[in-house]
Every structure is written in C-alpha cells, then in structure tokens.
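Only one protein chain is missing from this complex, and each of the others stays in its spot.
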Amino acid sequence: MKDKIFRASLFVAACLIIILTASIVYGLVSQSLDAFSNFGFGFITSSEWDSRNDVYSALPFIMGTLLTSVLALLFCIPFSLSVSLFNGEYFRGHRASTILSSVVDLLAGVPSIVFGLWGFYTLRPLMVEMGVNEQGFGVLLSSIVLAIMIIPYASSLSAEFLAMVPNDLKEGAYSLGATRLEVIQRVSLPAAGSGIFAAYVLAFGRALGETMAVTMLIGNTNNIPHGLGDTGNTMASIIANQFGEAGGLKLSSLMAIGLLLFLITASINFIAKYIMKMVRQ
Amino acid sequence: MENSINIDSILELKDVSVSYTPGKLAVNEVNAYFKPQTITAIMGPSGCGKSTLLRAINRMHELYPDIVTTGEILLKGQNIFKMNPMKVRRLAGMVFQRANPFPTMSIYGNVLAGYKLNNISLSKTEKDEIVEHSLRSVNLWEEVKDSLNKKGTFLSGGQQQRLCIARALALKPELLLMDEPTSALDPISTARIEEMLVELKDQYTIIIVTHNMSQAARISDNSMFMYLGELVEFGTTKQMFTKPKDKRTEDYLTGAFG
Partner (left out) sequence: MKKSFTSTTRFRLAKSSFFFYLVCGFSLVTLIPLFLILWELIRKGYAQFNPSLFTEVAPTSMEAMLAHISGAPIPGGILNGITGTILILSLAILFAIPLGITTGVYLAEKQDKPVARLVRSLSDLLQGIPSIVIGVIVYIWVVKPMSSYSALAGSVALAIMMLPMVIRSTEESLKMLPTSLKEAGLALGGSYATVVLRILLPSAFSGLFTGSLLAISRVMGETAPLLVTVLGATTVNWDITRPVSAASLLIWEFYNDPNLAGLIWSTSLLLLLIILGINLCAKSIAKRWKIQ
C-alpha cells in the first residue's frame, strides 16, 4: 500500500512537469493569438512598433537578438576556445586548470544585472572614448558583455569534449612526428568537433535569452540595428522594457515576441542536445 | 654523422633508465643494441617495464612531464636526445596495443596522416603511390582498395591494426616499435600480422613488445627478457628458448610466474 502511494507520487511529479511545460506553451500561444490575428504574418516581417497607433511587429527585435548574439558568439570564440584548450588539453588534470576552470565557472554565477552595471559604468565610457557613438549604448557594447557572459558555458563543455579525446589517438599522432599544435589541429579538434560545436550552439542559446544586461546596454530603440554602433532592442529587452506599461494588443504582441523567443531558443537547444546525444553514443 | 662505433647496429641503448615517480625506476639501466633487419621481441611479466622501455625509444615519455628518462639512445649512431623529438618519432614508427586509426580521417587519409601531420605536401600520384605501397606491405590493399574513402574505424580490429602499421610504414621509418600489437586481436588476425611482420623484416628493423611467449618464439630473431625493470637476458631467440642463462628467464619461460 505504502509502495503504491510512493510510486504514484513519483508518477504524479513527473506528470506535473509535463503539465507545467504544456501550460507554458499553451499560455504563450493563447496570449499571443490576438497579435497574430491582428497583424498576421506581417508581425514577423514588418518593422513598425508604434504604441500610439497600436501597430506592433517583431522584426526589429528578432534582428537585434540575432545580431547581438552572433557577434557575442564571434567575440567569445578566441577566449572560450583558449580556455577549453587550456583545461581540456594543455593542463588537463593539473592545478592550473582547476584554478582557471573554477574562476571561469564563477563568472557564470555573476548575475546578469551586475554585468549590466559593469557594462554601463566601466565599458560604456570606453565605447564613447573609442568613438563608437555619442552615448556608448548599442549593439557593440551589448555583444561584448554578452560574450563575456557566455564564455563559461562555451568553454566548460568544450573542455569536457576535448578531454574525452582518447589518449591513444593523440599518441598515435605524436608517434608520426606531429607537434602539439598539429595534434590539436588534426586530431583533437576534429575528434571533439561536434561536441564543441554543440557547446557553442548552447552558448548561443544562452545569449539569445539574456535579458537584464542587454536591456541596460543596448539603447532601447525600436529599429533594426544596421551596425555595431547602432542602438536597438532584443526580443528579451523589449519585453523587459515595455511589459510594465502594456495592456491589450501591446501586451499580446509582447507575449507573441515571448513565444517567438521561446521557439527560437527551444530549437537551438534541441539542436545542441541532439548533437551531444549523437556524440556521446 | 655515420662515424658510429658499431656500424652494424641501428639502435643502441646505453644505461637507459625511466622513472614515473622520483626514486622509483620502472626501467633500470638497460644496455642493448639492435641489428638492422631483425625482429627483436621484448618479453616479461606485466609491469616489468617492457612497454616503458619501448616508449623511451621514440621519446614518447616526454608527453608526460612527470616521467624522467636518463641514459643514451643512439639511432644510427646519433643520440636521439640531441635530435628533434618529432624527427625521432618519424624515424621510429610506433604501433600501439589498441588500434587507433584517426576517426575523422578516411582509410586513405589515415595512411597519409603522417604526411598531413608533418605538413608535407604531396602530389596526387605520390599520395596514391604511398597509399597503395603501404597498404600492400601490410596485405590490406586487396581488402580495402575499393573503400579507401570510408572511415578507418569501419574496419575490423585486425584490419584497423594493419592500417595503423601501414600508417607508420608510410613515413618510411628506420625502426618499427610495436607495443603488444596483437594482444587485442583474435588468433586469425594475429597470425596474419605475424606473417606480415616476417615479410617486413627485409626492409625494417622491428622491436616488438609481447607477453605472448609463443609469438616471440615464432617470429623473432632475438629476444630480451625483462623483470622488475631490469634487462635480465638478451640473446638469440633460439638460444633463449632452448638454453636460458638466467634462472628467472627459465622460470618465466616454463610458466613459473607471469
């Protein structure tokens, strides 16, 4: 009898997770219906955001999100790849790698809003000095901070996959007269390749959904950003910015943007998890 | 360069010692010389230092900072510790216990891996020639000539090991170091590789670590017996198997331990 109740409660807990996820999806869809029925497909393709005339669309924010996240990914690669080689290849199992990886892990613990503050007070004046634009806000500033924020995610997973490359393979390459760099280029990186790729896809997914830091740094203008110095908004930052004062069609449009953001990050994560599953088999 | 003392030895070991932890010698002052175009088997119970000695010859231990190698190793009269380690490794090809074809490369690419890793560019005809020649010398050509672009990891265990031998031969080494190359293989694959090694002897000097006494008896010209890091006995295989000089060798060969 006791066992039955116990087993039932385990099952109920699992079902709650299913119900929870289903209701999140249902909630997002039902709340955004209004926006989609009003603007149709144009919600995704037009670039107008006008509160006075109650006309809304998602394109500027989709573009803003993609632009900042892609740039962040590019900026983070030299650093996260170095960290993962340091931890997974050159200093695997050494004290030096323990220290580096724990400090980099701590970076992942810093709250988004603290990154935002640091970007605002420390990096923004630098942007102004460098002449990016008058205020310093914008795509470049946000993607630099985003890049720093995703380094831990990209590097720790990549290091794991690099460390998984069997020693026999590397020794095989050394025995043919390769240098360390050549072993890394021709054996370690190709062998860990798909895993590392998945790590970067996951990090990209992180960047897409980052909210506070970007909200504080991107400049919050509702246009499609065309360059590094441009201001804009991401999908996450427009929601954080405008949600408090929203109602009616605007609220529904923000929910629709939330739904789109959810779909994008979910598919990115799905791709990454799928690759990792294939690699681990 | 060729003014070496012993003109008919291709490899000489002088007081070679290796330690993994300070103060504990895994290989203890080994002296030996190897004649060209012979097969030498290194035997001994597990943990006796036979693989460790083999890996000293192509300076593999330098990949791990804790391992210290002392003494002199002369390859064609040249001290290998004064040479560039990459050059040493090219001259002394190595085959490992477990076949380790590079999983991201095709069969064709695996044979040429040494050239690729050393950034040596070859023309298409040179490449084809090397691949065919190397695969023929390990008797693998007929089996794989139609699937050269498949991944090396699709082959059977024995084929993979022969591919790895071809990969080492492709660089035309002076020496072939083999670390229990058949221990993970079935008897039929083992027999094929043994057959092939005897054929290869005409062109290469082979040193093979084995824990399989009958394998040593079948293919080797000379044998070394190691015990607790020391070289106990070194002579022709025939002599060692019929009239071992040392009591420990005799005990090992008669199965008293190991």
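Labels for the chains are A and B, by order of writing; each one numbers its residues from 1.
Heads up, the rule we're going with is that a contact is a pair of C-beta atoms (placed from the backbone, for glycine too) under 8 Å apart; a residue touches a chain by one contact, two chains touch by 3 or more.
Because the structure is predicted, anything quoted here is derived from the model rather than measured.
**Q** May I ask which residue of B:86, B:144, B:185 or B:240 touches the chain that does not appear here?
**A** Looking across B:86, B:144, B:185 or B:240, the contact with the absent chain belongs to B:86.
**Q** Would you indicate which residue among A:16, A:33, A:74 or A:278 is in contact with the undisplayed chain?
**A** A:16
**Q** Can you say which of A:63, A:139 or A:208 touches the chain missing from this structure?
**A** A:208
**Q** Extract the touching residues of chain A with respect to the undisplayed chain.
**A** Residue positions of chain A that touch the missing chain: 2-3, 5-7, 9-11, 13-14, 16-18, 20-21, 23-24, 27-28, 31, 78-83, 85-86, 90, 100, 102-107, 109-118, 120-122, 148, 151, 155, 179-182, 184, 205, 208-212, 215-216, 236, 239-240, 243-244, 254-255, 258, 261-262, 265-266, 268-270, 273.
**Q** Quickly run down the residues of chain B that touch the omitted chain.
**A** 84, 86-87, 90, 118-120
One rule holds in what follows: only the chains that are shown with their structure count from here on.
**Q** Using mean CA coordinates as chain centres, what's the chain A-chain B distance in Å?
**A** The answer is 49 Å.
**Q** Can you tell me which positions in chain A touch chain B when the two form their complex?
**A** Listed in rising order, the residues are 166, 168-179, 182-183, 186-187, 190-191, 193.
**Q** What residues on chain B touch chain A, complex-wise?
**A** Contact set of chain B toward chain A: 58, 60, 63, 86-87, 89-90, 93-94, 96, 98, 100, 102-104, 113-114, 116-119, 164, 167-168, 171.
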